[in-house]
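Up next, subunit A:
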Amino acid sequence: MNPANYLYLSALLFTIGAAGVLIRRNAIVVFMCVELMLNACNLAFVTFSRLHGNLDGQVIAFFTMVVAAAEVVVGLAIIVSIFRSRHSASVDDANLMKL
Partner candidate 1 sequence: MSFPLLTVTAVVPAAGAVITAAVPAARKTAAKYTALLFSLATLVLAIVALVRFDPDGDRYQLTESHAWIKDFGLRYELGVDGIAVTLIALTALLIPFVMLAGWHDADPLEDTNRRWRPTQGFFALILLVEAMVVLSFEATDVFLFYIFFEAMLIPMYFLIGGFGDRAHAGGEEEAARQRSYAAVKFLLYNLAGGLIMLAAVIGLYTVTADQLGTGTFSLQEILAARGAGKLDIATDTERWLFLGFFFAFAVKAPLWPLHTWLPNAMGESTAPVAVLITAVVDKVGTFAMLRFCLQLFPDASKWATPVILVLAVISIIYGALLAVGQRDIKRLIAYASVSHFGFIILGIFAMTSQGQSGATLYMVNHGISTAALMLVAGFLITRRGSRLIADFGGVQKVAPVLAGTFLIGGLATLSLPGLAPFVSEFLVLVGTFSRYPVLGIIATLGIVLAALYVLVLYQRTMTGPVKAGIEGMADLKARELLVVAPLIALLLFLGVYPKPITDIVNPSVHHTLSDVHKTDPKPALEAKK
Partner candidate 2 sequence: MSASLTGTAVHSLWTVAAPADKFPAPHIEYAQLSPVLIVFGIAALGVLVEAFVPRKNRYTAQVAVAAVGLAAAFAATVALAEKGYGTTKAHIAAMGAVAVDGPALFLQGTILLVGLVALFTFAERRLDPRAHGSRVDSFAAQGSAIPGSEQEQAAVRAGFTSTEVFPLLMFAIGGMLVFPAANDLLTLFVALEVFSLPLYILCALARRNRLMSQEAAVKYFLLGAFSSAFLLFGIALLYGYAGTVSYAGIASVVDGTAPMTPALADTTGNDALLLIGLAMVAMGLLFKVGAVPFHMWTPDVYQGAPTPVTGFMASATKVAAFGALLRLLYVVLPGMRWDWRPVMWGVAIVTMLAGAVIAVTQTDVKRLLAYSSIAHAGFILAGVIATTPSGISSVLFYLAAYSFVTLGAFAVVTLVRDAGGEATHLSRWAGLGRRSPLVAAVFAVFLLAFAGIPLTSGFAGKFAVFKAASEGGAMPLVIVGVISSAIAAFFYIRVIVLMFFSEPRPDGPTVAVPSALTSTAIALGVAVTLVLGLAPQYFLDLADKAGVFVR
């Protein structure tokens, strides 16, 4: 089957993720959308690695997962702390600083 389709899929996922970031209010969900984007990238990497027939892409995919994991750690920490102090995870409530 044509590998290009995987690319289209990854592009689609990436777009969905981006859209989610823009649309969803809940910080956790927003963050999950970012993760989705990252995984879309992974898909692209793997596909390309297959296209080019070298393993770099697949290796990168692993790196990406690690990084994503790290982001989760930091991200959740921050989100949780702000949730505890505000009792809300809505990104729109975090609006003290503007203009």
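On the choice of candidates, all candidates are chains of the complex that A comes from, given by their letters.
The definition used in the following text is that contacts are C-beta pairs under 8 Å (C-beta built on N, C-alpha and C of every residue); 3 or more make two chains touch, one makes a residue touch a chain; residues count from 1.
None of these values were measured; they are calculated from a predicted model.
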(request) Would you mind pointing out which option among 1 or 2 touches subunit A in this complex? (result) 2
(message) If we count contacts the way the header does, which residues on subunit A are in touch with candidate 2 in the complex?
(response) 2-5, 7, 10, 14, 17-18, 21, 27, 30-31, 34, 37-38, 40-41, 44-45, 47-57, 59-60, 63-64, 67, 70-71, 74-75, 77-79, 81-82, 84-86, 91, 94-98
